[in-house]
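Only one protein chain is missing from this complex, and each of the others stays in its spot.
Moving on, here comes subunit A:
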Amino acid sequence: MFAAAAIGILVVMGLALVRAFLGPTVCDRILAVNMLGTKTVLLIAVLGFLGGRPDFLDIAIAYALINFIGVIAVLKFVERIGDSRSSPRPEDF
């Protein structure tokens, strides 16, 4: 049952990767990477159950935290580029 869930999660990660490659805009790619990160958390948890090692869940918790922070950091970066193109910055004057 856990193996089937792990395979299912792997399929979802493959589909997310397809969107990451296809994605026209950078935000599509961030969306796919965010989805990939969430599914990795699930995959680690399921593999922890599969291998009978409950300490995998600490890795899954850490990964969920870091994935969220990474996505927010990339978005701050992407949004800053958008601002500089659209709105004039002090040094433009």
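Rule of thumb we're sticking to: a residue touches a chain if its C-beta (ideal position, glycine included) is under 8 Å from a C-beta of that chain, and two chains touch if they have at least 3 such contacts; residues count from 1.
Heads up, the rule we're going with is that contacts and distances are computed from a predicted model.
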item: Chain not present in the shown complex, as UniProt names it (candidates "NADH-quinone oxidoreductase subunit J", "Peptide/nickel transport system permease protein", "Aldehyde dehydrogenase iron-sulfur subunit" or "Monovalent cation/H(+) antiporter subunit G"); value: "Monovalent cation/H(+) antiporter subunit G"
item: Contacts of subunit A with the absent chain, listed as residue ranges; value: 1, 4-5, 8-9, 11-12, 15-16, 18-19, 22, 25-28, 30-32, 34-35, 38-39, 41-42, 45-46, 49, 54, 57-58, 60-61, 64-65, 68, 71-72, 75, 78-79, 81-83, 86
